[in-house]
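Yeah, one chain of the complex is gone here, protein chain that is, but the others are all in their spots.
Every chain is named by a letter (A, B and C) in the order it is written, and numbering of its residues begins at 1.
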Amino acid sequence: MARNMSVVDLNSDMGEGFGQWRMGDDHAMLDIVSSANLACGFHAGDPIIMSDLAELAKARGVGIGAHPSFMDLWGFGRRQIKGDSMADIEKMFAYQIGALQGCAAMAGHRVHHVKAHGAIANMAAVDRELALAMARAVKAVDRALIYVALPGTELERTAEEVGLKVAREYYADRTYDDTGNLTPRKQPGAVIHDAEEAASRVLRMVEEGGVRSTSGKLVPVAIDTICVHGDNPAAVAMARTVRQRLEAAGIAIRPMAETLA
Amino acid sequence: MARNMSVVDLNSDMGEGFGQWRMGDDHAMLDIVSSANLACGFHAGDPIIMSDLAELAKARGVGIGAHPSFMDLWGFGRRQIKGDSMADIEKMFAYQIGALQGCAAMAGHRVHHVKAHGAIANMAAVDRELALAMARAVKAVDRALIYVALPGTELERTAEEVGLKVAREYYADRTYDDTGNLTPRKQPGAVIHDAEEAASRVLRMVEEGGVRSTSGKLVPVAIDTICVHGDNPAAVAMARTVRQRLEAAGIAIRPMAETLA
Amino acid sequence: MARNMSVVDLNSDMGEGFGQWRMGDDHAMLDIVSSANLACGFHAGDPIIMSDLAELAKARGVGIGAHPSFMDLWGFGRRQIKGDSMADIEKMFAYQIGALQGCAAMAGHRVHHVKAHGAIANMAAVDRELALAMARAVKAVDRALIYVALPGTELERTAEEVGLKVAREYYADRTYDDTGNLTPRKQPGAVIHDAEEAASRVLRMVEEGGVRSTSGKLVPVAIDTICVHGDNPAAVAMARTVRQRLEAAGIAIRPMAETLA
Partner (left out) sequence: MARNMSVVDLNSDMGEGFGQWRMGDDHAMLDIVSSANLACGFHAGDPIIMSDLAELAKARGVGIGAHPSFMDLWGFGRRQIKGDSMADIEKMFAYQIGALQGCAAMAGHRVHHVKAHGAIANMAAVDRELALAMARAVKAVDRALIYVALPGTELERTAEEVGLKVAREYYADRTYDDTGNLTPRKQPGAVIHDAEEAASRVLRMVEEGGVRSTSGKLVPVAIDTICVHGDNPAAVAMARTVRQRLEAAGIAIRPMAETLA
């Protein structure tokens, strides 16, 4: 049965600059989300960006998580890279999570969750071995870490299998089918561009404890965190609208580390 | 007064390869030293190398430490880079130490010490602000970390000042003057190339609890760890001779985490 | 005696993004300048950015030049790096110029000039050996390349010495002293922030064939190219104003390869 919620987590990818370059408006997003997924230096992010965001997040009560990726600065982690062993993948994830823990320690904060980035996340969604390697690495570094996963994928299944706490993620700007899965991006209307529409859908999602499919059906799901974007001004505006509508309806926005505890 | 020692730590820089490249014979060195300083990906080192060495070190009872550096893969961390703020330096160190902690966790090991690498270590030896930034970062990440420092430098002074446990390091292949400081590299005879001579000097150092200066004077010092090298076959042979001579004399070789505890 | 000019070159640094990141509005600047200095992959720039800009520049009649730098993506080439031999510097420059020539060939364009970037340019301005290495590299790759240099510096002197054609560069947003040298940045008023003021000064500079010093004196100089910036919206607006004022006064804007031929 659908569960009426009075609290929800909003998460966004952040810290996706490098050196002098920036991607999106991280400062604005820190006032909107309750959980920040921070790039760890492989597809984006560097020690300065990571440490500074950890400090700002701490000051605003925003939880932080690692956003590990393929080592692919040029391709922004969006290119599929094939040839690494599963053991190598584990080590790549351990390195990145640890690096953020080091930066978080400097900032007096703690890493509470992990959400894989880009191509490796997409590949692992349907590749059990890859997903297992990633989940094992997260657990090995800190078994208390929450693993953000797309419901219905190998990311979710393997995380449960190794015993990680899983945060099931839904998107503010995407539609879902009758099984509760994302409608494919290529399908017309799969991506929502209107901020008010996105906000209405998120609010309904949280209030009904489930997603409304494109056919109008209510699919009861556990909504642990809602993903919003901040990589362009329109995305930031949509994220802000989502937050405002949730708050206006009396829904509290809290880090997943609190809501899942 | 000089302190007769029955136990000493041998340390060496390791894991200074990258991807397919290797520098020195890490496997041989793991049978020789008791503490391994592992490159953290900035001047050398990568997640695979770091994790694999952490695992091998764990299996052999070898302690591991972070060997942080400037971000300078091409220059192997040997070039002076000017322009980073002290706050940036702190974050660079926090990132690297954390990254090794992540890899160590995967391997069931723990990071016990930190020893700065190359140009940044040389610069910090005489730059109080830089040395302070580095020491602060180490402490912020884990206040129990041992900081390996060249005695008489800002590295040692600032580490003591921020309250870190300091391991004073002496070199197997270098000579010292009457004040207990290294004779400059350019001075003839400053670097010892003969393995037996190096081993004899190290043994005497440990047995006498001090260094013999080039004038023959005994300078009583606290010798917490002795640095040996492994980046070429002659260096590995010298390191092996040092270990054999110490063991033959009944001196135990133990990680600094044990001897300094 | 000052030379009245009816044609001048406007140059700007461009292509200073990397992968998914961008710096400034290159498309806008291509409609403003006559010479584009393209980052070559060491402090910024990548094969895609370089090739695409070479193609766009070709289509608009904009000349292109290499903008080589230290290998320092993270520091954007703004950090001083010490430890490379002069022979190494030559090779670094040859690599970068060649890389742009390759991209230019793809685009049907040609590299006509070279302007050093950031820290290495600043260092070479006062370091004869470094400046000589850079000039030698430019000449070795293509002796027809024009070398953009700050007048009165070692960059200019060494370029003349090795026999390169030199383009003396003046800034639209900086003031000059009675000797024709830049007033130091730290001095109040050294940097001009008002677009109209900058445009007026540039126009006068070109019409009078010399720079007006802060004391009002006319210092006759050879103004081969005027540097404008494009890394933020205000800079782009200033550059556009400069161009409009020059054109309104009947001054033609032409690539330095034409005006210096």
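One rule holds in what follows: contacts are C-beta pairs under 8 Å (C-beta built on N, C-alpha and C of every residue); 3 or more make two chains touch, one makes a residue touch a chain.
The structure presented is a predicted model; accordingly, all values stated were derived computationally and were not measured.
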Chains shown that the absent chain touches, full complex: A, B, C
Residue in contact with the excluded chain [from A:Lys58, A:Arg78 or A:Lys217]: A:Arg78
Sole contact to the chain not displayed, among C:Met50, C:Ile81, C:Ile120 or C:Ala159: C:Met50
Touching residues (missing chain, whole complex) on subunit B: 17-23, 46, 73-76
In subunit C, positions touching the absent partner: 41, 46-48, 50-52, 88, 90-92, 94-106, 137, 140-142
Residues of subunit A (touch criterion as defined above) contacting the omitted chain: 71-72, 74-75, 78-84, 119
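Assume only the chains that are shown with their structure count from here on.
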Whole-Å separation of chain centres (CA-atom averages), subunit A against subunit C: 43
Contacts with 2+ other chains: residues of subunit B: none
